[in-house]
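This structure is in structure tokens; I'll ask about it shortly.
Removed from the display is one protein chain of the complex; every other protein chain stays in position.
Each chain carries a letter (A and B) given by its place in the written order, and its residues are counted from 1.
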Amino acid sequence: MYKFFLIMIAIGFPLSVLGSLLHWPVVMMFIIYSLTIVALASYMGRATESIAVHTGPRVGGLINATFGNAVELIIAFFALKAGLITVVLASLTGSVLGNLLLVMGLSFFVGGLKYKRQKFNVFDARHNSGLLVFAVLVAFVIPEIFAQEMGPSDTFALSVGISLILILLYLAALFFKLVTHRGVYQSSETEGAAEEHETAEWGKKKAIFILLLATLAVAYVSESLVHTFEEVGEAFGWSELFIGVIIVAIVGNAAEHASAIIMAYKNKMDIAVEIAVGSTLQIAMFVAPILVLISIFFEQQMALVFTVPELISMVTAVLLAIVISNDGETNWFEGATILAAYLIMGIGFFLL
Amino acid sequence: MYKFFLIMIAIGFPLSVLGSLLHWPVVMMFIIYSLTIVALASYMGRATESIAVHTGPRVGGLINATFGNAVELIIAFFALKAGLITVVLASLTGSVLGNLLLVMGLSFFVGGLKYKRQKFNVFDARHNSGLLVFAVLVAFVIPEIFAQEMGPSDTFALSVGISLILILLYLAALFFKLVTHRGVYQSSETEGAAEEHETAEWGKKKAIFILLLATLAVAYVSESLVHTFEEVGEAFGWSELFIGVIIVAIVGNAAEHASAIIMAYKNKMDIAVEIAVGSTLQIAMFVAPILVLISIFFEQQMALVFTVPELISMVTAVLLAIVISNDGETNWFEGATILAAYLIMGIGFFLL
Partner (left out) sequence: MYKFFLIMIAIGFPLSVLGSLLHWPVVMMFIIYSLTIVALASYMGRATESIAVHTGPRVGGLINATFGNAVELIIAFFALKAGLITVVLASLTGSVLGNLLLVMGLSFFVGGLKYKRQKFNVFDARHNSGLLVFAVLVAFVIPEIFAQEMGPSDTFALSVGISLILILLYLAALFFKLVTHRGVYQSSETEGAAEEHETAEWGKKKAIFILLLATLAVAYVSESLVHTFEEVGEAFGWSELFIGVIIVAIVGNAAEHASAIIMAYKNKMDIAVEIAVGSTLQIAMFVAPILVLISIFFEQQMALVFTVPELISMVTAVLLAIVISNDGETNWFEGATILAAYLIMGIGFFLL
């Protein structure tokens, strides 16, 4: 399977460069860009997995989330620069929904086909639940509601304040997890699983090198991808919202998809959940506020105000994810439920 | 007490037939129909209980829920046929609120008067919580929100898509419970309770015969009942909404009320909760979507779009039920809290 991806990269990346220069048809380029990113992402996933073996599940999970969202951040950066605020907010929504519902749902479902009951650290699940409620139900809902009775400059001021608080709390969460409470909540089972020796596919240095190279390539292709959205939307009858929420999120989060599902299939549910939820939190508490702050220096400021369908989708997704994952146990049906929720939202955004 | 119900049926059913033919005053007929259904439902409950003893708590719970909601489905079918979409949606809302708040609240309260602490399977509680959030917070909320920015044909298309997903997931839930994960989550306590031998009041065949006969009679009377709503509403100053949400739900769910409370009083909380929540889920994931799909062939299509008071009532009811039942333990005060919530909503719908 990996050979197939290597061939896809070997063909797709030169074609991406060539097609951009020669102005090939946009819809064709959109497909080439997307497939190339997915293939590159599979290499990123593989490299990340190797690094995760070298560094242990917790740091590995963080690295997974970081490199999955580097793609997202770069795509959003260029879209923001081009003034496509609707697309940026939609792609943030899509990343939240994609990670929390699609990645987590697929992990639970695929893992559950092989194992009857899978467990993961219940303390982490609760820690993550608190942060999800904070980020989505408080930090995203409040500006939406308060903005109804505020002028645009106050709304943006509120957004900047919330963004700073989100980033500070995100850093505090890292400090909590890696310094003050490292290993405090590790259950004996989890510890056992973490200590299980596994050989990495690649050495640490080789893995890092491949990861960096693939990230650069993804960034290059992503930039070209952004500029195809408008024409592709017209060609397929897709709205900006649908492209942002569904298409960008699936392509942009392919790396998480791949590695989370692989981990679930290997019964390493701690890592799978860490990728899905950790990535959601990084989008909500780091990528989104960073983009708000960056927008201060751009022509058009981006307030943290989503459309109502976007916000309600995220809120219900968070509530569903919390209720389902809070017991630290999964099975195929929980995965199916989460995927069904994603499907409903997907149909909704398609018809909008 | 059962003799009293037998007399009620022996008097009420002939009167129902006679009164329909002779066009007796509508308000009087409304009362006769309602009492007859409640009396018939008590027989259904008794028959169901007997069958439950023969088949065990899980299948028994399913049968309970199915035959309680047969009444509901038939009433809604005739109302839908008559184009009374407001009443149908209101009666669906009422069934959700009635089962989740009134039946569960009464079960907890009555059971709690006898026993200080009652327990039920915590895995089932969590499984049900996930489905409640999925059905009500995702599948009902999303079309409401998205419909604000959609035309009616897109709204109906979304409703049909969601209905198909709901039915598929409902079937998947049955497959999960009865096939792939049968008995996997049974706690040792629960198992013990299930094995406790109890003698059924009636033989299996007799119970089934009585159940079928009573169901048919309920169906016959229900159809007549539907046609009294308008005049009764005018006579008492009740809105269509109040009739659908409160009156239809109480009459239509009398069977569940009866048998769930009996089970709670016998300290069989697993069955009581299975009836209350199972019935709620069957309404939300099976009856409601079936009605949406049936409406394709009727003159007036029914989208899955409730009024805002209906939707918010269901959402808050689900959140309250989850927070209270998630620990697998009950007492009289939890029952009182749930009943108080039902009372508040009842006053609200009455004044609306």
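The working rule: contacts are C-beta pairs under 8 Å (C-beta built on N, C-alpha and C of every residue); 3 or more make two chains touch, one makes a residue touch a chain.
As the structure is a prediction and not an experimental result, all values here were calculated from the model.
Chemist: In the full complex, which of B:K3, B:R117 or B:K205 touches the chain missing from this view?
Modeler: B:R117
Chemist: For the chain left off this view, which of A:A82, A:M150 or A:A200 is in contact with it?
Modeler: In the complete complex, the chain left out is touched by residue A:M150.
Chemist: Using the definition of touch stated at the top, determine which of A:V141, A:I208 or A:I290 touches the missing chain.
Modeler: A:V141
Chemist: Considering the whole complex rather than only what is displayed, give the residues of subunit B touching the chain that is not shown.
Modeler: These residues of subunit B touch the chain that is not shown: 116-117, 308-309, 312-313, 316-317, 319-320, 323-324, 326-327, 331-334, 336-337, 340-341, 343-345, 347-348, 351-352.
Chemist: Which subunit A residues touch the hidden chain?
Modeler: Touch with the absent chain occurs at residues 126-127, 129-131, 133-134, 137-139, 141-143, 145-146, 148-150, 154, 157-158, 161-162, 165, 168-169, 172-173, 176, 180-181, 184, 322.
Operating definition for what follows: only the chains that are shown with their structure count from here on.
Chemist: Find the geometric centre of each of subunit A and subunit B from their Cα atoms only, then give the gap between the two centres in Å, rounded to an integer.
Modeler: Inter-chain centre distance comes to 40 Å.
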